[in-house]
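The structure under discussion appears below in the form of structure tokens.
Omission of a single protein chain aside, the complex is shown with its protein chains in their original locations.
Moving on to chain A:
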Amino acid sequence: MAEAQNIPVGSTTAGQIAVAAESTVATRMSAPPSFDVADFPVPHGREEEWRFTPLERLRGLHDGTAVASGTGVKVDIQAPEGVTVEAVGRDDARIGKAGTPVDRVAAQAYSAFEKAGVVTVPKETVLTEPIRIAVHGEGGVAFGHQVVELGAFAEAVVVIDHTGDAVLAANVDYILGDGAKLTVVSVQDWDDKAVHVAQHNALIGRDASFKSVVVTFGGDVVRLHPRVSYAGTGGEAELFGLYFTDAGQHQEHRLLVDHNTPHCKSNVAYKGALQGDDAHAVWIGDVLIEAKAEGTDTYEMNRNLVLTDGARVDSVPNLEIETGEIVGAGHASATGRFDDEQLFYLMARGIPADEARRLVVRGFFAELVQQIGVADIEERLLVRIDEELEATV
């Protein structure tokens, strides 16, 4: 680790940008990963991994005062034939295989969940219909654990919808066998008061490919931690995300791609739009290329569009490279403002102000949606984006 090189990259300053000047992936966390909540001190808010998060709005998820209630969330799983759906205890070997909790809330979720859901797609099974997981908040506190496992050369699309009101802490594990292909769309369309903190762990098998699409619209506080590591060479990860952060909302996406295996690829692209007072979006993009990960090819990108005054973005891309024997590594972060001149130009062509804003945001998101490469998902997402924009802009 002594050879570690840290290259923080700045970005435009139209929005408010914080760029990590010193921190590295390795030193970012205040405690080592653990399944036991007792291994993590209660955060006070100045730790690197918590400094952007409004702890007082986590409703006790971080300090042990949040206790699961009977009316937490209702989970409904619809799976095509051939898929196994189980509820298991934490002694099941598949639980925690893809990754270990890295902060106190994830460890709390692990320590507190009752039964974990496990969805298994057998090897060489290619699904033509998506697996649908509906997570509906019923107003209480809940701790969850979900595993999605694909056997070798299996192919599946999983759509996870989060709706309603809840205080939810969860871990979600994706385990991809060799040559498997998994696309996951996770939509956070919560009601205004919901609090959702989750760690997503993807373990990508040899020559497997993982595509994640994270869409965050709702909630009071949403803090997601998608993490990727590789179990064999030739793995590919594409992590797409889009968020629309409205007045008063805190939406935080913290990504880590751990290139721990040679000849793997990753591509991260997140885009966010913000409007209104105290809308706060945080994007942390950590990529670690370990010394043994020769032949790595990685790129990460974050773009933000600030529509009004009073919104704040913190975007921190961070690339740590421990070997020079790579194909490519890059990152970019930029925050732009929808400015008065753009608004004037569109209005001068007869387009009303609201419609002009919607047009710009729709176009901004569409550029990302078109990269997803799954026509059905692209179409649905564009419809969802339109609905969101009609309702809020």
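Convention: a contact is a pair of C-beta atoms (placed from the backbone, for glycine too) under 8 Å apart; a residue touches a chain by one contact, two chains touch by 3 or more; residues count from 1.
FYI, contacts and distances are computed from a predicted model.
This figure omits one chain of the complex; the name its UniProt record holds, of "Transport permease protein", "Amino acid/amide ABC transporter membrane protein 1 (HAAT family)", "(2Fe-2S)-binding protein" or "Cysteine desulfurase", is "Cysteine desulfurase". Check A:Val214, A:Leu346, A:Ile377 or A:Val393 against the missing chain and you find that the one touching it is A:Leu346.
The residue touching the chain not shown here, chosen from A:Val221, A:Ala329, A:Val360 or A:Leu381, is A:Val360.
Listed for chain A, the residues touching the missing chain in the whole complex are 305, 336, 340-342, 344-353, 355, 359-367.
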